[in-house]
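One protein chain omitted, others in place.
To keep things simple, chains are lettered A, B and C as they appear, and every chain counts its residues starting from 1.
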Amino acid sequence: MLTLFLLLPAVGALLALFLPKERAQDAKWIALVFSGLAFLVSIAVFVLYNPHVEGYQFVDTFDWITADTAGFAISYTVGVDGLSAPLVLLLGLLSVVSVLVSWRIDVKEQQYFAWLLFMETAVAGVFLSLDLIQFFLFWELELLPMFMLISQWGSGRRLYSATKFLIYTLAGSAFMLVGFLVLGATAGTFEIAELVATPVTEAAVPLTLVFWAIMLAFLVKLPTFPLHTWLPDAHTDAPTAVSVMLAGVLLKMGGYGILRIALPILPQQAHDARWILATLAGFSVLWGAVITLRQTDLKRLVAYSSVSHMGYVLLGVSAMGAVGLSGAAMQMFTHGTITGLLFVVVGLIYDRTHTREISQMSGLMHRMPVVGTVFVIAGLASLGLPGMSGFVAELTTFLGSLEVHPVATMAGIFGVVLSAGYILWTVQRVLHGPATEKWRDLTDATSWWEITAMASLVIVILAVGIYPPLLTNAVEAGIAPIAQIIEGVS
Amino acid sequence: MTALAAALYIGPAVALYIGAGVVLLADLVQGRRAATGLLSLVALAVAALWAIVQMGSGAEGPILHGALVADRFSLFFTFLLVATTAAVIVGTSEWASRVEDRGEFYALLLVSVGSMVLLAQSNDLITLFVALETTSLAQFILAGIARNERSSEAGLKYLLTGSIAAAVLLYGFAFLFGMAGTTALPGIAEFVRHAPEGLRLPLIMSFVFVAAGIGFKMAIVPFHGWVPDVYQGAPTPVGSFLSVASKAAGFAVVLRLFYSGLGGAETLITEDWGKLFAVLAVASMLFGNIGALVQTNVKRILGYSSIAQAGNIAVGVAAVAAASTVGPSGVLFFLGTYAATNLGAFIAVNAVSERLGSDDIADYAGLFKRSPMTAVVLSLCLVSLTGLPPTAGFIAKVYIFNGAIQTGQWWLVALVAVAVVNTAISAFYYLRWVRTMILDEPTDDRTIETPGGAQAVLLLASVGVLFFGVWPTPLIEAAQRAAAALLPA
Amino acid sequence: MESPGVILAFYVLAAVTVGGCLMVLVARNLLHALVFLVLAFLGMAGLFFTLSADFIAVAQILIYAGSIAVLMVFAIMLTPLAARDNANSLFLLPGLAAGLGISGIVAFVAVVTPWGELKGDALAAADPVTTVSAIGDLLLGRYVLPFEVASILLFFALIGAIVLVHDRRGPRDSGGAS
Partner (left out) sequence: MIPALSVTLAHYLVVSALIFGIGTVIALSKRNAVAVLMGIELMLNAVNLTLLAFSRFSSAFAPGGEPLSGHVFVVFVLTVAAAEAAVALAMAVLVYRQRETVDLDRINLLRG
């Protein structure tokens, strides 16, 4: 079933690519069908996942490279647990949404949708892989579609941004590979489950170095201050759908990697690093929030708020306890839906106004009430209003981290205050105020694809906010074994 | 040793030499010139068949008083070299049809590859040297064979650099011979294994000379300067031949010499030469990648990239010093995938440059619109050179780095760290080129026709790159069997 | 090396050879450099005699001092408009550094290495033997394969030299893009 989820988008990508030229317009339908099918599979995975059963579920495995004499036996193994199941669902959902918001793409549609689907496969591989080399393979696989999508269908300094993204990610993942290889060489296996079961205690190079080599890639992806500078550029210049994917699922690869690999395999080193991580988290939250306050570009504003909000993930991780880790995992999911929605809305506004300068906008609520309303919902969710999914995640994170890292937690809470400030201020400037003459002819979002994209995300945000166990049941089951390991070291 | 067995062992090389002679004769007969390419392919096919028979018969061991040795290792390279040459001939037949000295071109190509086959089999310093010089000399002439200004400049520079490198290599050989008292590699290995501590210094000195001299063939520092010039100036078929076959032969010699001939693992100097190659690898990667960043001529980019890739392979050689069979099999696997990748890239560049009359990267803008297949294959090859999935280059890189790290030596871990950072640097120029081809708008909308032969090779190359990227096990196993043959019994 | 005559010969010949080499380096005129090169080749042949390598010494005179030197004369004569001065390029300093470095290192290693360890006792001169027939036996016996390959090498060097310099029969071909 998981292999199906992995392959569906790739098959769709190939079909879209080989569509006859005169039917290029149909690429979006292929993309919608295949991402939709994948979404159905992901729903099935999430629903059928049983939180009361330990370990990975729906495992598919076979020997991929069987070069035993060289110690290079690598298996293809996919499976989900409570940590990855929500992310798989998130990926399925956001992929459909990103296809929908790309409905108006009219430049090289075939390539565009092929890359988009290709990226879904790559990210799915990251979330599903249970083997380090396989994980690394998919991690690298995601680079090329992203580079192509930003550098071609983006705007502004798109080549610069795409290259910056590429260099940052590659530099990070380069060290990750070294770390993985050292782990694999020492333990004699690349299987994550075995590496977790029999911890590596000594290697050719100090394990602290190995830990940081691996963490570097994840921190870049997360992104953490001071490695975050690629994110605003990439977001600003990326097309809407790519921003949705980037904020919604690609950033989660970093957090997922920390929870899936760095923490359980090297718990002692992670534990030793908790102060550094907490400090980085505090800086990310505050710095991100402060910078966000100063933004005049709507998309850049949302991008910087991502830096701030992903800081909570790291904060939860640095607490090194069950509650904090659960908070981090939940924050990943909720941030994916909320920021995804924000980018959808920003994209819709941009489509109509052709500007992202906040100072140019005023009174849009009068012209486009639907978009405006959704913007308000997303904003409120983003600042952590009770009753929405953001609130649950942030609260859990703070509960987990308060005792361990009071200062960093206070910084985080202050970050929430700041984010309330910038979100309300932005909403007020963009939506309210006098309806200027300039925007008289704006039309609201009325087409089915726009409505569907927004509605699906709103529903998820509200559902999780109102009934958190939808999410927490799975997450807690997934976090429990990791927390057990990490709490075992001192 | 019966004559039959000897014939079995040296058959592939002999077939190639005879083929060269036949091609020359055919060239003399006016009106039969078109057949020379076909004849060369026949010679290559005979060589390959012969090698298959040799493999099937399971015949292995030294022959001709120990001048040569036939084993899985030499067979691996025989197949690699023959396949590479055949691909070059098929992929560039259209170019060759316009060359005045076509017969000589094919004959020299066959002599060169025949000598490389011998090189991979060499078990004696003298055989090694003579085979090396024969292949080099043929390549020098090939580089200059177009006889236009650029080609002759490339030929002259290649020849002078190559001769200096050969002298340095010989100096190392002279000391090795002097100390061991024999030119036979097993004898030298035996000597090195029991060498007294007092001879450590001259031993290190001689293998520094040897490594530097052989480095010329592999295109690693310090004899790397010729690479961009020759790739740019020499006829493209020659460039593609050199970038794959010559490099493979160089690494074959290095493995045979250092791994098997210098006593294998666990000698007085093993770690020394491992570290030596580590230094050379770092220097090559940095020089190649930084050099490639500023180039606008695609052939020069490929030239610098070839230096950087040689650095990657040298990581595997350095690992050989500390591990058993992991390092050499990594080198072999890398060379196998690199052959498919680089041939694809070179043949594509050749096809495009012929039509465009330009090597400027700016003229590759929008190639996807003008010649979709070439652009896609070239992109695939560049992605593979970067080392990104799902291509063979990714597996090769992970495999070779894994081999280095498995040794558990801190300096090899550090070496791999440098290598992966270089991968990130290389992505910059490789992917910039991909983007230019796939996404930029062409300045000229006319389509570019790719000749049939080139299309066939491109297709094969891309199949190879993808197949070994997704299912590398067969090639890995072949590489491991070949590498195992090197270990002293 | 007991005989004082041989010892004297060694020093004289070594001085001639190294001096000839140095003159090749510093000579202003290319033809003068060539003369000194021949001198160095001849000195080298003498050194070979002191090493009881009579056959090689003769071959040295024939091939180096004879053929190669003559080839070089031809090359210089065939390039009449090229500069005749033996000028240094921009790489003089790196070249000097590399050459002196190699010389120094090898000489140092040659002096400090206890070569006696090769066998275990002090170095002693071997009995002079007639080398010609023994070399012939080796060439046609143990080293028959390189011998054959060398003949292929010579043949194709010839072909190559002809291909490179023979006059064009037709219009210029476009080898590679330029």
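A few points about this structure:
Note that contacts are C-beta pairs under 8 Å (C-beta built on N, C-alpha and C of every residue); 3 or more make two chains touch, one makes a residue touch a chain.
All values derive from a computational prediction rather than experimental measurement.
When the full complex is examined, the chain removed from view is found to touch B, C. Here one chain is not drawn; of B:Gln232, B:Ser371 or B:Thr423, the residue touching it is B:Gln232.
In the complete complex, the residue from B:Pro62, B:Gly91, B:Gly155 or B:Gly366 that touches the missing chain is B:Gly155. Residue B:Val130 is the one among B:Val130, B:Leu332, B:Ala375 or B:Val421 that touches the chain not shown. Interface with the hidden chain, as seen from chain B, comprises residues 125-126, 129-130, 133, 137, 140-141, 144, 147-150, 152-157, 159-160, 163-164, 166-168, 170-171, 173-175, 177-183, 187, 191, 228-229, 232-233, 291, 294-297, 300. If you put the missing chain back, the residues of chain C touching it would be 1-2, 4, 6-7, 10, 14, 17-18, 21-22, 24-25, 30, 33-34, 37, 40-41, 44, 47-48, 50-53, 55-56, 59-60, 63-64, 67-68, 71-72, 74-76, 78-79, 81-83, 86-92, 94-96, 98-104, 106-107, 110-111, 113, 115-116, 118-119, 122-126, 131, 134-135, 138-139, 143, 146, 150, 153-154, 157-158, 160-162, 164-165.
As a working rule, only the chains that are shown with their structure count from here on.
Every chain gets a centre from its CA atoms, and the centre nearest the mean of all protein CA atoms is that of B. Summarising the inter-chain layout, the chain whose CA centre lies farthest from the centre of chain A is C. Distance between chain B and chain C, defined via averaged C-alpha coordinates, is recorded as 29 Å. Distance between chain A and chain C, defined via averaged C-alpha coordinates, is recorded as 68 Å.
Listing the residues of chain B that touch chain A in their complex gives 325-326, 329-330, 383, 388-390, 394-395, 398-399, 401-403, 405-410, 412-414, 416-417, 420-421, 423-424, 427-428, 431-432, 435, 438-439, 472-473, 476-477, 480, 484. Across the complex, chain B is touched by residues 105-106, 109-110, 112-114, 117-118, 141-146, 149-150, 152-153, 156-157, 159-160, 163-164, 168-170, 172-178 of chain C.
Within the complex formed with chain C, the chain B residues making contact are 10, 17, 20, 24, 64-68, 95, 98-101, 104, 107-108, 111, 115, 118, 124, 126-127, 129-131, 133-134, 137-138, 140-141, 144-152, 155, 171, 179, 181, 196, 198-199, 201-202, 205, 233-236, 353-354, 356-359.
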